[in-house]
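Every protein chain except one is present and positioned as in the full complex.
Per-chain residue numbering starts at 1, and chain names A and B are given in the order in which the chains are listed.
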Amino acid sequence: MSFFQRIFPILALLSFLLLIGLVWKDYDRPYLEYQRKFKALLDQKSTGSSKPVEFGFGYRQRWSKELGRVDRCETCHLGLDDPRFKDAPQPFTTHPVIAEHAYEKFGCTECHGGQGMATTVEDAHGPTENWNKALYHDNFMENSCSLCHGEYLQAQAPVLFRGQTMFFEYGCRGCHKADGKARTVTGPPLDEMSKRVKSDWLYRWLMGPKDYWPQTKMPDAKFTSQEAADVSAFLLQGPGPEGQAISGDAGPGKTTLLESRCTTCHTIEGKGGKTGPELSKVASKAYPERLFKVVKDPHALWSDSKMPIFGFADKDINDIVTFMSQEYMDLDLNENEAARQAQLVASGSKERGKELAVKQGCVGCHSKIEGVKEIGELGPDMATFGVVHISLLDFGDIKVPFKERTVPNWIYNKIKSPRLFKEGLKMPDYYFSAEEATAITTYTLSLKGKEVPASYTLPLGERPSDYAPQGAFGKIVDKYRCLVCHKINGKGGEVANDLSQEGSRVQEAWIKKFMKAPDTIRPMLEERMPPFKILDPENDAIFAYCRTTLVTDKVEDLTGPVDKMALGDPQIIRDGEKLYFEKYGCNACHQINQKGGLVGPDLTETGKRLRPEWVVYYLHDPKAFVKRSVEPVYALTDKEIQALTAFVLSSRSSVTH
Amino acid sequence: MALHTRNETFENGSATSGIPVVSKWLEDKTFGLGLINISLFVILNVTGILLMFYYAADTDRAYQDIKDLQFVITFGAIFRNMHRWSAYAMIALVFLHMSRVFYMAEYRRPRQLNWVIGWCLFLCTLIASLTGYLLPWDQKAYWGMTIMSNVMASAPIIGEKLKYVVLGGNEIGQNALSRAFDLHVKVMPLIMSFLIALHVIRNRTDDLIANPQLHGDAEVSVWPDIICRELSKFFIILIIIMVAAILFGAPLEEEANPSVTPIPAKAPWFFLGLQELLSWGAPFWFAIVIPNMVLLFAIIVPYIERGQTGGGVWLHPSRRLQNILFTAFVTVAIGLIILGAFFRGPGWRFYWPWESWPLH
Partner (left out) sequence: MSADKFTRRNFLAGVGWLATLGTFGGLTAASARYLFPNVLYEPPLEFKIALPEEYPEGVTFVAAKRIFVIREQNLIKVVSGVCTHIGCTIRWSDERNRFECPCHGTMFSANGAVTAGPAPKPLPWYEVSLAPDGRLLVNERQIVPFQQALTV
């Protein structure tokens, strides 16, 4: 009998055993272990109920044909819609309430990332050899929101919104192209620098912007000493400051400065607003002649400047500048050091400086740099960066374990430490905090250039308003830069209140007086409206516009009913007083005659400030206009509203509390 | 399968006793390579048929179908692994079978035609592997096909047209996938079945022509015994394939992405030798002329060989020249593959196998 005949039984048996092996290998799939665990938990939680627990073992799958996705996450994540599993360990934890985002329609991976087709933990969560798009960390998850909800999300996706805002405010867009998004020029123009700033200051600024102004948006290009000197030399080409020497009185200057509430926008020794730069060392930065020009007409020097034209007289400006020159000096500055720095700059190479300015992309944020074309974008195109292929991202010399070689990790690290990966990288360092870097990473990840089917899109959020007042009012708004702090019809800042319905709200005499000398309405706020030297025609124009345009019919239509309310009736006023103090405790938040809480506006002068129609309208629904209003929404009856309005508008001498 | 009797040569009918052989043990062993290849062919067809139940040759679906096989279809991963490892094994073993035949000079009269049929089968195996490679629609598939179709395009005169008809267009897209699928699933198995049948039948015929006393001298074998023996050999293969399927998953890269070429983009291993050759110069010379010349030469070997001695046993000394030449050819072929596999990194630059590649 041949050899092969002899070993035939052994081989046949071996084959059979291997067949068993095949079956075993396939049958004992990891997901079954999770399902068994879940069933045990389910049995535990259902003890006592009469119906036997139904649980089918097997794969669970959500298939969305339109999105082209197959998600099998629920095979292990079994407790997603069972509230009893809120405190169960993963993978069984209940999913947070998502209402409209039911995964029946959307699956899981559209928002969370990962490999939906997989049924093992490592493959599903990723990254694996053949699937790099791993699960998004919670931090980055909001990036998917804009796929369906568009780019105007705000409160709905706060991290994404913050990242989006920062991307434009910090000048990322200046260097990195992002299709369809307008380029923003974040920094001031750099023309005539020699007339503006002192050379040693510019050197120090380029070596470390945050040393001078901690909240600056300018990143640190990490220049060497020589490079900073060269760039300074390049920028400072030209004649020195011109104009008459400044001489005034520092005393009155100080008074005017304090009265003008500059700290609403500027910081002085770190305290103040965020809109303008730090002023406590400005004398070591700018020439007095320049300071004069800036205070007199900031718009002539920089058309996008946020600083209003105050309308000071020249004498006042002289005083202010004299005061600043004397007081706002950099006391830490060593004279010899400053001289040495100035010398460095004086001997710096202008050609090298220009090269550096071009290489570092100063034009991304600054305009009017002599001899440098304002051409685009130096950094990579961001339009589809969210879905860039991992093999195109260079981790450089950093040894990154495989599990962490993902696109979000690269982006986050790049933003946090731009020159981390290897020598010779150009991107400057913003010293972002972890949350800031996370927000910007989230935004970058959202730039996918992808579209989902129309049936899935649901644009949310408000489009930016293109409100641009024209005519006389428009010029006033432009001069005083109202929209830096206030919002009108969706456009503007949120430092101060929304003025869109101001015409329906305030009384004429009061607002005109206020514009000339703004006083305190809300005790708690730090920012105060600066007193501009508003001219009478301007004041009239402002009021006319407000009263005709910034009104709402909801309030105007109340004029009839309000006329019928006997708001002067003493009995009604007393009823109102009772309601104010006893039933509703309004004094917990509001002040009258310096007594009461500080949360809401002071109501002492309301009789002169607000129109009765407005008070009635507001009491009906405090959140109708100001969505963020803290005032509780009491379901006040009409009589109560009448009484409260009467009381609030009444003269204060009769208040007994 | 070859009822190749012992102690017979083609040297004018005289026995081998007395003629020096290299190794008594090696003497006229075939290692059952022919049978092994048929076993693998059977396994490939059966697993292939099974895989077809869940695979659609649609560029939007193909990759996902492979993932389904891997994750949610019972025994899907097993059958796919068996299919892949059988395919790789078959290429290697067909090559070894051919080598064995050469070293024993079993291509001589009357077996010249069978030698040619054998080479045709080898080419068919390569084509089947190549078309099969495209089906998962992953990066290796897409870029491997890019390389291959561009090599084809560099053929003289017919090159561009050849590429156009193979791809069914100018790009590697749905048409290319459908054509590859058709070739892989129907045309190649049909042709190969036919050729295998021919190959085996001719083998018997040639045995009888060469040795008319064969029937008389043949060992008396009872049918169950024959089947036992053949089944044993088949089981060896089955066992090896099943072990491989259990232990090693068939590779799969990322989904095909026309905008990102992997660094480096390497062809499947059986074409790495060709890709290595390609890197030395113009495709026309290194990928068309040289390989085709070698192929042609190999095929016509039986017709041009002058010496007729030393057949029927391994490495007969009288065939020293042929053996040396052939060994050189085999060494180069395998060497090129090893070079391409282990010594080439990004940009097809030379790297020692232990050197790490810059991962960018």
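Just so we're on the same page, a contact is a pair of C-beta atoms (placed from the backbone, for glycine too) under 8 Å apart; a residue touches a chain by one contact, two chains touch by 3 or more.
Just so we're clear, the structure is a prediction, and the values are computed from it rather than from any experiment.
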Check your understanding: Of the residues listed, B:Val72, B:Ile147, B:Ala180 or B:Ile196, which one is in contact with the missing chain?
Key -> B:Val72
Study note, to complete from the structure: Touching the hidden chain, out of B:Leu231, B:Leu252, B:Leu272 or B:Leu315, is B:Leu231
Review point. Which residue among A:Ser2, A:Ser15, A:Thr186 or A:Ser367 touches the omitted chain?
Key: A:Ser15
Exercise for review: Spell out, residue by residue, where the missing chain touches subunit B.
Suggested key: 46, 50, 53-54, 68, 72-76, 78-79, 224, 228, 231, 235, 238
Revision key, fill the gap. Missing-chain contacts on subunit A, rising order, are 1, 8-9, 11-13, 15-16, 19-20, 22-23, 58-59, 61, 63, 70, 72, 104
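Simple rule for what comes next: only the chains that are shown with their structure count from here on.
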Practice item. Calculate how many whole Å lie between the centre of subunit A and the centre of subunit B, each centre taken as the average of the chain's C-alpha atoms. Key: 63
**Study point:** subunit A contact footprint on subunit B (complex, rising order)
**Key:** 60, 64, 67-68, 71-72, 74-75, 77-78, 138, 225, 228-229, 231-233, 235-236, 238-239, 242-243, 245-246, 252-255, 257, 259-260, 262-263, 359-360
Point to revise | subunit B-touching residues of subunit A, taken from the complex the two chains share | key: 1-2, 4-5, 7-8, 11-12, 14-15, 18-19, 21-22, 25-27, 59, 61, 68, 70, 72, 117-120, 123, 129-132, 389, 391-395, 405
